[in-house]
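Can you read through this structure? Questions will come right after.
Note that one protein chain of the assembly has been removed; the remaining protein chains are unaltered in position.
What follows is subunit A.
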Amino acid sequence: MFKLNLKIALRNLWKNKGFSLINIGGLAIGLASCMILLLYIAYEWSYDKQYTNADKTYVVYQNAPANGKIFSWAWTPNIMANEIAVKIPGVKYASHASYTSSKLISVGNNKISSRLNFADPNFIKIFDYKFIKGNPDQVLKDVNTIILTKSLSEKLFGNEDPINKTIKLENQEVLKVEAVIEDVPVNSSITFECLAPWSLFIKREPWAREPNWGNNMCLTVVQLKDNKFLAEANADMKGIYKRNQQGNTAEALLFPLTKWHLYDDFQNGKSVGGKIEQLKIFLLLAFCILLIACVNFMNLSTARSERRSKEVGIRKAIGSSRKSLIGQFLLESVFITLISTIIAFILVEVSLPYFNNLLNIGLQIDYKSISFWGTLLMLMIFTGFMAGSYPALYLSSFEPIKVLKGLKIKSDASVSIRKVLVVVQFVFAACLIVCTSVIYQQLRYVKNKPIGYNKSNLVQIAVQGKMGNNSKLDLLKTQMINSGAVTGVTFFSKDITESGNNTTDVHWQGKPAGESILFNNRGIGSDFIKTIGTELVAGRELSTITKKDSNSIMLNEAAVKMMNLKNPIGAKIGYWGVEKTNIGVVKDFVVESAYQKVAPMIFYPSYMDDVQVIIARLNPNQNISSSLETIDNLVRQIEPDYPVNRKFVDEAFEGKFQNEKLLGTLSNWFGGFAIFISCLGLLGLALFMAEQRKKEISIRKVLGASTANILTLLNKDFIKLVAIANVIAFPLAYIIINRWLSAFEYRISISALPFIIAISLSVLIAILTVSIQSVKVAKANPVDALKYE
């Protein structure tokens, strides 16, 4: 029977090519969308879980109360790890590492800017990287050594064995290669291309040698012997700052490594979510799209039920039980699911590179993974049964005798269920349209919100190697301005689009006692205000030409407000133990999140010792590409050993919207697919309805109805359904999107526009879909239909 039923299923597919195409196409697109989303979710979900003892590994967070809030981050003092290893119960390993940064690594003339991290030997006990060459017990001990990842080793040494060969770091230290490890998985929070000993870090940065509980400068990771020690350890961690440094108000906590990536949003010292929220949305989206595709299938199958009722009747009359009929219809739907899955595979493989490019990640199907095939099988069975169950139950329930007697099957129930299904589909579709529009509105709003400086035509060049020297920087500045390529050049102690570098070591008259307030601190060069295009609200600008401002600072507006200074100019501010004078107030500008209020900032004159970037404003009267070439050449003349690391500030600034852009893009694409699949379903239904009403339409035409009349008639029902769907969708969408928006300090208020877009778009799409099909019927010669009755 199985073979015969399969044959029949194939014949049915072939005979009704239109239906089959819609069915399989819809299901394939649905499955493909679902697969891509699930791949993405799995990718994000598996972050940091690759290590053997990942579940026992914790990242040390500090909760620092400041400005009436609690700031939480995974930056800790250099001696935290030792203290933990000795004093905290249940700890197996404690290790500290720097955060990864780009450094120049060279072998002979082969110079590569690589991502380097520094760590102590415990680091590779906590994270069991796969060693290809070298002894894990011996590495990270001697100062002048380094571990390379496989791909960096290949870039530097080709196929040669790198062990015991040497590389040069930043053209300064000569390091011996001790080991080669597999590349760090891309979905890790801690990534690097090479790993060097902590002792080397100290050698390069002597200030980092002194134990200092007040300077949070590295990452501390801890592995517990067993998770049962967690509560005890955490209780002990809490007071670790206070115990070691008087007056330190920070508290430490152990945060699970496996949650680091997805739950990194802290409020009041507790994780309240993070990227996980987005993943949940995507999971819901994946499920809904699949559901919509299944609904399509159900719709079309039941719509065709009248045609199949005869078969059901006969089968029952020649001895089929209901069970075997249900089996037959389920077989058909599983079979169609199988075909769709194969097509979905092709779609996924074809579109993955595109999505990877779009999302800037490396998703791929792991054909060797059991869990992949397991999930796929589950997905197929779920889809097959989900899509096939209702048609199977419905069709198999026909009483043979009624069918064979030629009585009309009462199709009221099935019609209304079909209507419900169409409504369900369009509720999803309308919800998605509303949400996507709001996401875009919000994104546009924050993007267009003034950020306090003019980020267009502004380039930023990283200071590397020999450039980081007072006279060289001055020379570069002069040369750049003289070349005419730029109209202004200044220096900054941090990438202007990045957060970081802050201190609570700021004191002023009237500061509430015992309160800790966090200030961003940045060193600036001369011409800062003019170059970045911000404004000086009061006072004058810091100059670094001479040392006369070495005891002066500037504040931003937020800092003035925070300090509650009546006369900010001339105010005495204690900063890192030295009394400074404020000489200017700078307008607030965004360096951190564009969604949040600008935090207080202190500017100090940087005498080039801690300059990280050169910021230059391009000359608007020059051709941009030739200006850039000029700049690159000048930089290369001063530091020929490094590739020029230059970027546009506005492009870098875009990085702040990465998450929202991702959400917007994905919901746009997959929302589009959901709508498309719904339309396929509608098309199928219209196809069927128009055929069923052929005779009625013909009679109406004979009676004098115009094509337009007929179209209105056919469209009316569908429009009603779509309208109902919108009415249901609106409050739903409002709740969802309102929740999403509430996470932003700066947000748009929800307007009527997204809802208007949703209803007009969905109605328009519905009319188009239905009309494409019904125009044919409406225009057909009525005699043709009536003749054959």
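Just so we're on the same page, contacts are C-beta pairs under 8 Å (C-beta built on N, C-alpha and C of every residue); 3 or more make two chains touch, one makes a residue touch a chain; residues count from 1.
The criterion applied here is as follows: contacts and distances are computed from a predicted model.
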| item | value |
| --- | --- |
| Name under which UniProt lists the unshown chain, selected from "Phosphonate ABC transporter ATP-binding protein", "DNA ligase-associated DEXH box helicase", "NADH-quinone oxidoreductase subunit D" or "Ferredoxin family protein" | "Phosphonate ABC transporter ATP-binding protein" |
| Hidden-chain contact residue, picked from the options A:K15, A:K368 or A:K566 | A:K15 |
| Selected from A:P65, A:G313, A:G488 or A:P568 as touching the chain missing from the view | A:G313 |
| Residue, one of A:A235, A:I381 or A:I401, that touches the chain absent here | A:I401 |
| Subunit A, residues in touch with the chain not shown (by the definition above) | 1, 4, 7-8, 11-12, 15, 310-311, 313-322, 324, 400-401, 404-406 |
